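With one protein chain removed, the remaining protein chains of the complex are shown where they sit.
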Amino acid sequence: MHVNVRLFARLRELAEAESLTVEVPTPATAATVWRALCVTVPALTPFERAVSCAINTNFSRMSQPVADGDDVAFLPPVSGG
Amino acid sequence: MHVNVRLFARLRELAEAESLTVEVPTPATAATVWRALCVTVPALTPFERAVSCAINTNFSRMSQPVADGDDVAFLPPVSGG
Amino acid sequence: MLAVTRAPLSVDALAAEVEASVRTRGEGCGALASFLGVVRATHQGRAVRYLEYEAFDALALKVFAQIQAEAADRWPGAALGIAHRVGRLSIGEASVVIVAATAHRAESFQVCRYAIERIKQIAPVWKHEFFEDGEAWVEGAVVNPDDEAARARALEIACM
Partner (left out) sequence: MLAVTRAPLSVDALAAEVEASVRTRGEGCGALASFLGVVRATHQGRAVRYLEYEAFDALALKVFAQIQAEAADRWPGAALGIAHRVGRLSIGEASVVIVAATAHRAESFQVCRYAIERIKQIAPVWKHEFFEDGEAWVEGAVVNPDDEAARARALEIACM
């Protein structure tokens, strides 16, 4: 199945893309998507411990299942305010 | 000598004047002025313990001497903000 | 940065002035805390029609400058602006605006809180409330600018 990945800030810069489509086997979790993404963009790998995740605009754990067509966003540490 | 008295808020309303001239003997303090004022406007008397005073736009104690022509302001408890 | 005025108050205008005053000083200004006192529709259950504020303008400006100096003494590098409105105010209008600028946010809240506590203690300003069923002068603190206990209390509230 395919999921739509959104990236922000430094992750976006490292991937040189704010969104991309990632193919993962079924069943898959957000962690599966992240690992597939890191194969495509190895520079993201060091962020694994500091990344947060949102599925379809809801904060989610990396262990949360994803479905075909889901939007999966990966968020580096934040610095708003 | 004569001093110029300024009154504010409820004191002003009770005296029906925002400023008036008060005659006091020399030497005099702000307290002398206040007591002379209370003779003219007895309704002010109950404020004695709660009134503050400024001479020539400087906060002053009631025991501070006043000079001829001074501006003496009496201030009821404040409620700004 | 200090004013007693009959005109409506603006946080944005005062914030711009305060920010500009501190921009190039020390670590500069990264945080602006502000406070607005606003006329409420009711007071102790009574329906408010409007308020009138009266000030001893010249002395109020001196008091605001004293509060600025006190704040600068306790929080070096902080900038503080204060504007108090006088005259007739409708419900929802602001009677006072305070803006405190510091490099970091914790101090901005402290300076702002300190300023409003001190204004309530020593600023020669009076509030006259007009209700549907009467009117009343509000009488709060007896002014004593040399009262170190009051100042210490304001500091404690600001820093707690």
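Chains here go by letter, A, B and C, matching the order in which they are written, and residues are numbered from 1 within each.
Here is the rule we go by: a residue touches a chain if its C-beta (ideal position, glycine included) is under 8 Å from a C-beta of that chain, and two chains touch if they have at least 3 such contacts.
Being a predicted model, the structure only gives us computed values, none of them experimental.
**Q** Of the chains that are displayed, which are in contact with the missing one across the whole complex?
**A** It touches the following shown chains in the full complex: A, C.
**Q** Quick one: say which of C:L2, C:A58, C:A72 or C:A103 touches the chain that got left out.
**A** Counting the whole complex, the residue in contact with the absent chain is C:A103.
**Q** For the chain that's not shown, point to the residue among A:M1, A:A31 or A:A54 touching it.
**A** A:A54
**Q** Residue by residue, what part of subunit A touches the chain that was omitted?
**A** Touch set of subunit A with respect to the missing chain: 6, 8-10, 12-13, 50-52, 54, 57-59, 73, 75-81.
**Q** Considering the whole complex, not just the chains shown, which residues of subunit C touch the missing one?
**A** Residues touching the hidden chain, for subunit C, are 10-12, 15, 19-20, 23-24, 27-42, 91-92, 94, 101, 103, 105, 108-109, 112-113, 116, 160.
One rule holds in what follows: only the chains that are shown with their structure count from here on.
**Q** Where the centre means the average of the CA atoms, what chain is farthest from subunit C?
**A** Result for max centroid distance from subunit C is chain A.
**Q** Nearest whole angstrom, what separates the Cα centre of subunit A from the Cα centre of subunit C?
**A** Measuring from centre to centre gives 48 Å for this pair.
**Q** At what distance in angstrom does the C-alpha mean of subunit C lie from that of subunit B?
**A** The separation of the two C-alpha centroids amounts to 26 Å.
**Q** So the centre of each chain is just the mean of its C-alpha atoms; given that, what is the distance between subunit A and subunit B in Å?
**A** Measuring from centre to centre gives 74 Å for this pair.
**Q** Give me the residues of subunit A that touch two or more other chains.
**A** Residues: none.
**Q** At least two partner chains per residue is the criterion; list those residues in subunit C.
**A** Residues: none.
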